[in-house]
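One chain of protein is taken out of this complex; the other chains stay put.
So, chain A:
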Amino acid sequence: MSTTPETAAAAAPAETDTAGHGDISVGVKTSGGSGEATASATRITPGNALRPEDIALAVSRGTAKPSDDVAEFALRLGDDALILAQRLGHWISRAPELEEDIALGNIALDELGHARSFLSYAGGLDGRSEDDLAYFRREHEFRSVELFEQPNGDFAVTIARQFVVSYYQFELYRRLTSSTDATLAGIAAKAAKEVDYHRDHSAQWVLRLAHGTEESRQRMIHGFKVIWPYTDELFRDDELTGRLSEAGVAPQPSSLRADFDRLTGEVLAEAELEAPNVQPAPGGGRRGLHSEHLGYILAEMQVLAREYPGASW
């Protein structure tokens, strides 16, 4: 996380930066005078959006401080996104086509960005950094639900998981944009746009695999059968979500279900598929109870930071 070159480059000037996004354009030529022989055919600009670094900065300055409940909620969403990013990252160099490799890598990086924002904010409660939270917590301290740690399987299983995740996340983030917590609303506003594209990406593939060959259709059906038991846990309310809902911070998970069912149902109908009628998995991720997969993911994700604390490259 903070050890990646992109972050390292952006972090250095942040100490003196008071205007917000002035540091991101380092190394990016924006003058773009016409007729430069060496100019790229297309013009690169950094754009302007809320970045994880902005949140970390706001937290360190004390201008953004989560309550206990909000921090716990941010931890849940951050862990969901972090574990999925780690899963998707495994596809890099292994996707069916080079173009799809990059598409999945882009989605993984979007999710990692959301994770960094949510975890940076969650850490504001007790001064822990995003890296402290990602690399130095143990399995039972993670708050992600089981869906996100499910193995990639074949491409169809990954698409089935991504389809469920993106439709769920879009409904959640869309509502979070009107949260009474300004930082959560800001993170969600940026994330919703990205997740909207993830919906399109996975829906496109659901349709193609379902209407492709007999083999691809069978694999898509199998993918949904494997993934669907884990959808139920996404929509379970508990005491925390009840309190957050009353405070106008976040919607009750159960309130997302109708829109999720309707919108995923439209795509499944077009694909001539049905949501599998399966028994929901018991779940428990929000309380730190995980399937057998999470420990292995964490071992791989955390080993370098733990073996070489403070490592950077």
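One rule holds in what follows: contacts are C-beta pairs under 8 Å (C-beta built on N, C-alpha and C of every residue); 3 or more make two chains touch, one makes a residue touch a chain; residues count from 1.
As a working rule, contacts and distances are computed from a predicted model.
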Among "1,2-phenylacetyl-CoA epoxidase subunit PaaB", "Extracellular solute-binding protein", "Sugar ABC transporter permease" or "Fe-S cluster assembly protein SufD", UniProt-listed name of the chain not shown: "1,2-phenylacetyl-CoA epoxidase subunit PaaB"
Selected from A:Arg208, A:Arg287 or A:Arg306 as touching the chain missing from the view: A:Arg208
Among A:Glu72, A:Asp132 or A:Asp154, residue touching the chain not depicted: A:Asp154
Contacting the left-out chain in the complete assembly, out of A:Val59, A:Leu77 or A:Ala103: A:Ala103
Hidden partner interface residues of chain A, rising order: 41-47, 97-100, 102-103, 106, 154, 197, 200-201, 204, 208, 215, 222
